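Notes follow once the structure below has been shown.
Note that this complex is displayed minus one protein chain, with the remaining chains in position.
Labels run A, B and C following the written order; every chain starts at residue 1.
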Amino acid sequence: MANENAQFLRLFGRRIRLGMVGGGFDSIIGETHRIAFQADGLFDLVAGAFSVNAEVSTATGKTLLVADDRNYLDYHEMAELEAARPDPIDAVVIATPPHVHSDVAITFLKCGIHVICEKPLTRTMEQALQLKKTLEDTGRIFVLTHCYSGFPMPRLARDLVASGALGRLRMIDSEFASGGAGVALEPDDLSQRHWRFRPEIAGREGILGEVGTHAYHLIRYVTGRTPSRLSARMQTFVDRREVFDNAYVDLEYPDGAVGRIWSSYVATGNQHGLSFRIFGDKASVEWREEDAEYLRFRPLREPEVLYRAGQEGTSEFVSRSARFRPGHPEGYIMAFANLYTETAFAIGAVKAGRSPEPWLKNLPGIDDGVLGMQMIEGAARSQSAGSSWVTL
Amino acid sequence: MANENAQFLRLFGRRIRLGMVGGGFDSIIGETHRIAFQADGLFDLVAGAFSVNAEVSTATGKTLLVADDRNYLDYHEMAELEAARPDPIDAVVIATPPHVHSDVAITFLKCGIHVICEKPLTRTMEQALQLKKTLEDTGRIFVLTHCYSGFPMPRLARDLVASGALGRLRMIDSEFASGGAGVALEPDDLSQRHWRFRPEIAGREGILGEVGTHAYHLIRYVTGRTPSRLSARMQTFVDRREVFDNAYVDLEYPDGAVGRIWSSYVATGNQHGLSFRIFGDKASVEWREEDAEYLRFRPLREPEVLYRAGQEGTSEFVSRSARFRPGHPEGYIMAFANLYTETAFAIGAVKAGRSPEPWLKNLPGIDDGVLGMQMIEGAARSQSAGSSWVTL
Amino acid sequence: MANENAQFLRLFGRRIRLGMVGGGFDSIIGETHRIAFQADGLFDLVAGAFSVNAEVSTATGKTLLVADDRNYLDYHEMAELEAARPDPIDAVVIATPPHVHSDVAITFLKCGIHVICEKPLTRTMEQALQLKKTLEDTGRIFVLTHCYSGFPMPRLARDLVASGALGRLRMIDSEFASGGAGVALEPDDLSQRHWRFRPEIAGREGILGEVGTHAYHLIRYVTGRTPSRLSARMQTFVDRREVFDNAYVDLEYPDGAVGRIWSSYVATGNQHGLSFRIFGDKASVEWREEDAEYLRFRPLREPEVLYRAGQEGTSEFVSRSARFRPGHPEGYIMAFANLYTETAFAIGAVKAGRSPEPWLKNLPGIDDGVLGMQMIEGAARSQSAGSSWVTL
Partner (left out) sequence: MANENAQFLRLFGRRIRLGMVGGGFDSIIGETHRIAFQADGLFDLVAGAFSVNAEVSTATGKTLLVADDRNYLDYHEMAELEAARPDPIDAVVIATPPHVHSDVAITFLKCGIHVICEKPLTRTMEQALQLKKTLEDTGRIFVLTHCYSGFPMPRLARDLVASGALGRLRMIDSEFASGGAGVALEPDDLSQRHWRFRPEIAGREGILGEVGTHAYHLIRYVTGRTPSRLSARMQTFVDRREVFDNAYVDLEYPDGAVGRIWSSYVATGNQHGLSFRIFGDKASVEWREEDAEYLRFRPLREPEVLYRAGQEGTSEFVSRSARFRPGHPEGYIMAFANLYTETAFAIGAVKAGRSPEPWLKNLPGIDDGVLGMQMIEGAARSQSAGSSWVTL
């Protein structure tokens, strides 16, 4: 990717100026975003409103070397003042809990600022549609950080499906089943609950937003297909927990393919637990994020082929997604960085008056977010109706 | 196991005399049984009616060095004549298609001959219950060859569950999803169809009998639990096929645990595709038959432990199930042989006037068969009712 | 293999009558041989002199249902009396410690009885050459049970090398590095030492005979090449041990290829520890006995191919070596059984007046044994000379 990065900087003439809402020092995901957008050297973090806790917010900005006058406490103010500057931020990263995503995003979009937003898109479908409307009105770039689509091997899987190498798809299976202590246990002091376990913030079916939408996006990204019907059954296993901590969503596709998604916080002993297996009538592919470098391709009547990130012979798109020779594990952060760097290229294209579409078509965006919300809503309906099948 | 085999032969004074119904040279499973019961040297095959095709039957018997007067064409005659001999067979192996299992088994049981029977138990629940009745009347030994329960590592998993090492069970997931050309394709000439793809022999939901009951037995064997409700959705993907070739069965247990079984003939690129994962609140275990030597034990907050067949420190039951030092792959046939050898010990116990229960409690039997039939019946009911949940 | 077995029995008219020298109940390897030759049903054990301990010997024979008049205490007597019978044994299995192999083998060969012999061939090169001479004089079949060459995947590796798929071979690396407690520790009571740890029986460099020759044979079997020079360095790590327990042997081949063999009893935590990796200028292959079902083929510029035992598309030789569909682990005993069954076919060919060569060419024999002795002798010379390079 080095050459493209260089070309970007030559054309853009500077790094992209980035702001951040949320992602203070008490947030894991904020730090993850920062490592991801810093790695390729195409972004400078120059502004932020990092937390609803003013102390955390200010301290975070100071430490990140944000200038005092751009270290905001309120994102409305931030949007306004940045837009009024001669050197405003080009884009904002939203790393807040999901129930405020739409407010933040709409605020910045209306100020002409591109948005990079954590998933799930919003808390409600109404918010999602409102955000989509604003986006259409403003014509800004909107990237939803379904970060796993930045790994080289799911991208190779996507190429293989598109090329027909799997034949006609039949079964599409996916899991995002974690089970580490951080999600498998409720804290002794319930006031210490992470917001994702609070029904009033994340909803009872918040597990589908937190991890389910990642799996759902990933199989849609790889297969290019969206289910038309689903059935969901969800359970709460942990004592005193008030949200679902295990969810099975069964899927049907318009063309007759079927699928399943298993989302869990209580898959004890699992680590990250994100994977997919896709079966066609000619071959299948399997990918597990825990061993993200490998893609297993299994054709009928022939031995398994073990692709590895960085190998020769893949498309330019896949090849560019790996920075190193095969054998050097790319890892999670380079996958995430791919999303950022491709977003940079899209922003650069807009600035240069070119279409950002060549980059956006490979990046998760507003429609992915809306479809994710639709899946969550459908699952909630199905669950309420005794796991009956519902149309999406 | 060597010492126990020696002890058995010393006490029994000879090898067990075995007959076989079905399992002619045109049958893969017949040969598999023979390797399995020959390996430990506790059985002699001395009689058989190997095929409905008289030519195949006779040739098979001749080649297997069965004496001409015990190389039968009809299993009724075989049962009668054997029972009348001074040196009758002790037990019969039934390796026919399932729709004749009950007739054959009942015939031999009534002649006082122990039965080792292929799965699924029967074609219909009615047959299953009739067979169970006969068994209770005759007091003979009946072993159902759910052969995968003979592998050392599922047995270790069973010990771990029973010991409480997994804590309270929550999710019980299993697959028997094959996809080799032999099951993934229909033959050009439909008259060449294997009986398992003939609806009139195996039933439309025959896939559940063929592979589904193996997975179902295995998780019941390991967890000691039987589901109380299920929902099934089954598909037929292959053109011109008249039976289901993919089946998802979702399960609920009386204590709130949930589970899934995926059975398939069209998991293209999969090989054998039998596996289970069991999650408790303290740990989980995973086993895949394709890498049958290993059991992965994953406790909360601690690193994964990779058990291997033959290692020190397991129970006498598990330890005896592996013949070799760890690192020497035991393989499928030794698992199958475990079932036969334990059956021999049970037969020896009966002959010696002792209870065979210490052996039978670890062997799949009539109740496992009936519960398997119940699962198939339940799945058929659910499928007919739009995948609704049904009580078992 | 079922069809060939049937054909063999039809032609031979009966099972092969087998005798055994050594392999009593206090021997692991004896039981392993018995499972291996029983599995396919082509052999009957009808005679034996199972131990130098008369009590063990007799009890073993009785339990194995050997007739009293063929349950010998002395192998000379056994050879003579068997040869004089109308129904003599066709072949004898030698499962004694190596220092008596040549005496036993020569005794039976001279009586016209085929020999199946444990490795290493003999204790000394002199014995080895004397045995070779006798074999040439008698024209009997001699199979050395380097059992790992019976696994399907090393046989596929052999095909791949022969086909040129690896290109010109460069590096040939092999290991047989065990580390279980059984070999890693000396017993508290030294009189309980297994003979393999007694310098007076196995020699100080006995490790090379015990495990080194297996690795050496395997790479010779797969590559079809024999080294011309070696350098050895051997260590004794365990307190009070009087033989080497770790050995590195570096190799050079006449065509410029190089290699290494690592043999160990103290590779703590390793299980069986047998593996090879062979690198050519076009591709490499890797096989590990612990995961014996797989062969990893790695071509330059292309992704790794993961062959699995039983898959389609291999030669008739490889295909016949796997009894089951891919995914059903064949395991150690089926590999060992392959050697026995192919030996049966060779014996059948001799009896029918045909050449046994089509079978013998794939079976380890006298020349492999002599070359193994040569390697041991060379390593001892090198070690004495400060690990200098010596010519074989």
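The rule we apply is simple: a contact is a pair of C-beta atoms (placed from the backbone, for glycine too) under 8 Å apart; a residue touches a chain by one contact, two chains touch by 3 or more.
None of these values were measured; they are calculated from a predicted model.
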item	value
Of C:6, C:78, C:266 or C:292, the one touching the omitted chain in the full complex	C:266
Contact with the hidden chain (one of C:52, C:65, C:201 or C:258)	C:258
Chain not shown: contacting residue from A:31, A:74 or A:186	A:31
Of C:283, C:360 or C:390, the one touching the omitted chain in the full complex	C:283
Which residue of A:3, A:163 or A:192 touches the chain not shown here	A:3
Interface with the undisplayed chain - residues on chain C	166-167, 170-171, 173, 179-181, 184, 231, 233, 235, 237, 246, 248, 250, 256, 258, 260, 262, 264, 266-270, 279-284, 297-301, 304, 386-389
Contact footprint on chain A, counting only the chain that is left out	2-3, 6, 9-10, 14-15, 25, 31-32, 34-35, 38-41, 45, 60, 62-65, 178, 180-182, 270-274, 289-293, 308, 312, 323-334
Residues of chain B in contact with the chain not shown	301-308, 311-313
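Methods note: only the chains that are shown with their structure count from here on.
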item	value
Centroid distance [mean C-alpha coordinates] between chain B and chain A, Å	44
Intercentroid distance (Cα basis), chain C paired with chain B, Å	34
Chain A, residues touching no fewer than two other chains	301, 304
